[in-house]
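Single-structure report; data block below.
Only one protein chain is missing from this complex, and each of the others stays in its spot.
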Amino acid sequence: MDLQSLLTDIARETAPVLGEGKVADYIPALASVDPRRFGLALATMDGQVLGTGDWQTPFSIQSISKVFTLALVLARDGEALWDRVGREPSGNPFNSLVQLEYEKGLPRNPFINAGALVVTDRLISLRGNASTELVSFLNAEAGAGAAHVDEAVAASEAEKGHRNAALAHFLASHNRLVNPVDTVLQAYFDQCSIAMTCEGLAQAALFLANHGLRADGTRLFSRSEAKRVNSVMLTCGTYDAAGDFAYRVGLPGKSGVGGGLLAILPERGVLCAWGPALDSHGNSVAGVEALDRFTTKTGWSVF
Amino acid sequence: MDLQSLLTDIARETAPVLGEGKVADYIPALASVDPRRFGLALATMDGQVLGTGDWQTPFSIQSISKVFTLALVLARDGEALWDRVGREPSGNPFNSLVQLEYEKGLPRNPFINAGALVVTDRLISLRGNASTELVSFLNAEAGAGAAHVDEAVAASEAEKGHRNAALAHFLASHNRLVNPVDTVLQAYFDQCSIAMTCEGLAQAALFLANHGLRADGTRLFSRSEAKRVNSVMLTCGTYDAAGDFAYRVGLPGKSGVGGGLLAILPERGVLCAWGPALDSHGNSVAGVEALDRFTTKTGWSVF
Amino acid sequence: MDLQSLLTDIARETAPVLGEGKVADYIPALASVDPRRFGLALATMDGQVLGTGDWQTPFSIQSISKVFTLALVLARDGEALWDRVGREPSGNPFNSLVQLEYEKGLPRNPFINAGALVVTDRLISLRGNASTELVSFLNAEAGAGAAHVDEAVAASEAEKGHRNAALAHFLASHNRLVNPVDTVLQAYFDQCSIAMTCEGLAQAALFLANHGLRADGTRLFSRSEAKRVNSVMLTCGTYDAAGDFAYRVGLPGKSGVGGGLLAILPERGVLCAWGPALDSHGNSVAGVEALDRFTTKTGWSVF
Partner (left out) sequence: MDLQSLLTDIARETAPVLGEGKVADYIPALASVDPRRFGLALATMDGQVLGTGDWQTPFSIQSISKVFTLALVLARDGEALWDRVGREPSGNPFNSLVQLEYEKGLPRNPFINAGALVVTDRLISLRGNASTELVSFLNAEAGAGAAHVDEAVAASEAEKGHRNAALAHFLASHNRLVNPVDTVLQAYFDQCSIAMTCEGLAQAALFLANHGLRADGTRLFSRSEAKRVNSVMLTCGTYDAAGDFAYRVGLPGKSGVGGGLLAILPERGVLCAWGPALDSHGNSVAGVEALDRFTTKTGWSVF
């Protein structure tokens, strides 16, 4: 299969939906992005990195960062992590407080905001500075300079972060955070504000397709743990549209409101798409379209 | 009717339940109060103030403050206030976020915490310093020195205030607050931390029994508005036990987690009971018992 | 006060809102009623019955029947009734299943549909045929022929009664009904289908203004129980708009989707208004307007 041609074909076929949906507008840095940008990258197990369109343009990875913080904490804590956060689909929007109140502050999974705050809190306890640790990991996997915190975005996130502050204080009221609320929020806003390209993200996530092996050949965690991160991505990675994503694409995936969409092809590689315009669930319209076309053409879904 | 004997009889009959329930323990200043304290005061329209037990001992008025901030804002804004807060029973605990999320940040009524935060926010806009304004009003009605902010309690409230901080940030995320979250929270913690006696509270609320006329004979608001505050107290004043309180006592009432319980006898006077041990809804066990006995003996319920 | 002139004035002042709102349309018998009909009746403690407009035209009393079934069961069971149904405002629409599921099938109060089904179930156990018993009581109070079950309406209710059937089966799944689901539903549809006039309803409810004394001078229940039915009406009688009704009208009231609205003036009498067009909560627009005007003019609210 000529993968480069495949990506190019998909980009061409995806073009008609570019601009459909709505760019995240709660902070200026996201609101000002051209909704018609589009990039698609594929990193394979044998070391190829291919791409098309804006695949080398940095964008705000936002919630895609949650995959990596989860992996870093799981690598240290193992199963003990699940005492602090669940691994079930929530059936609710990513920033909902409803379920959290009914369930006494235990977040349903690490990919809703409340769960991610708990994971970040734990990463702070383990490593001191969660976002520094995260950037360092991303650069180790994707190459020096691949990732950095965009300070202007982080400042905007903090300014507009009342909903996340509400979640963090609610968690604190249930004694679910170890570190001070402001420390956790700052680290969370920093990790969401990391800028990367499709190329970088696809490379950075290869360890999830490769049974836990990192770029330098060392092991982040066991084969079993890699599979488990993938399973959480599949059931919980695309907010309250996880079922639809599994249905259409059939791959473990994680989206961010910056328009990024990461998908794992177990034992094959990693796809990363970017299209800033989002559907009503917060997932990239063009990204989902492109990945749907990819698995339909290749038959490489997990099902 | 010999009202002094009546109060004494009720105190004696209420004695068996003293200590039933549980003192609020989220801050040390409340947790350390003797659960068997009990006071009962009656202020009448003709100027009598009678009491029994610990009726002249100051306690933390907590949510009873919400009656007075509501009155102060209603006196200025009139019906316009109801654009910012509803007046329906919530059917949920006083600090719940669930309904607030479903209803896009519009609080159900001014007596749940979210609604009180909105009222306080408005009082800040009208008067600059909400708690100073409130203390000044209380002292004008009940006599100089009747009310003051207990700074130690206020500091504890702030330290343990994550749930209220969650509510305030959630309101802010829906643009329901005009002033900064921290400013509103500080004013709210201050007003909850006001210390007063049963004697003082009963006098301070006489304007609600007296068609809006203040102690000095001036009018705070119209007869109609006084009735309307009473109606909100009756339907929403005792958290998610408002129906039970109306059933047993049959008076507009407002409780606080400090164990205070205020009840309006329209055109007759005001009762205030204090018993720190609370039932599962956050209402004083002894306070409800005493008021139940009062209306049963006198027939002075509104129904 | 010239009460007849008062009623006439109110009817004239209410005229501008006639037709505002929406007639209940789930069954033909209700959908076909002229939305501009309007009646208002007042029955006083001293035996007067006054009225204006369509006050002698029968309409479908619907949920107003719940006041009377509650009274009949409370007269027999007393406080034991409250083991089977609560007395708190629900904060939810009258036919909601949400709260019922969270609270294991115990209805919040006797005026939401679930609670009324439980009361009817109990009346069947006590009396065999709940609707016969109810009609008999209504005729005893309001005069022979004042009330009858409209069989055509009852048949329509049954045909369109899926939501109530869902509630009844849900209650049965929690073992909250003693009698067969179909028996309870039939009795419930029958009681909702009773046709009465404003004149008749006002007379029939006089016992609630009169401390429990019936038309023939016998006592249905104690003074205390009469007050308690009134308190439940005030906090729960107008669906999820009970707070607004208390605020505007300030009387214990009960509405029905046929457009009827009953209100108790303790120790004075009973008002009944009828206007078929409903607001979004299911209460008569013209009825609430007329009662609001009545209490504003007379000052006879309970607050």
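Letters are used for the chains, namely A, B and C, taken in the order the chains are written, and counting of residues starts over at 1 for each.
Assume a residue touches a chain if its C-beta (ideal position, glycine included) is under 8 Å from a C-beta of that chain, and two chains touch if they have at least 3 such contacts.
It should be emphasised that the depicted structure is a prediction, and the values quoted were computed from it without experimental measurement.
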Contact list for the unshown chain, restricted to visible chains: A, C
Which of C:V33, C:A172 or C:I264 contacts the chain that the document leaves out: C:A172
Per the touch definition above, residue among A:T57, A:N95 or A:T296 touching the missing chain: A:T296
Hidden partner chain, touching residue among A:L7, A:A246, A:A273 or A:A286: A:A246
Those residues of chain A which, in the complete complex, touch the missing chain: 86-92, 99, 108-109, 223-224, 226-228, 230-232, 234-236, 240-244, 246-247, 250, 252, 266, 296, 299, 301-303
Chain C, residues in touch with the chain not shown (by the definition above): 96-98, 101-102, 162-163, 165-170, 172-173, 181
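Definition applied: only the chains that are shown with their structure count from here on.
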Label of the chain whose CA centroid is most distant from the centroid of chain B: A
Centre distance in Å when chain B and chain C are each reduced to the mean of their C-alpha atoms: 32
Distance between the centres, which are taken as Cα means, of chain B and chain A, whole angstrom: 47
Chain A-chain C separation of Cα centroids, rounded to whole Å: 55
Sites on chain B at which at least two other chains make contact: none
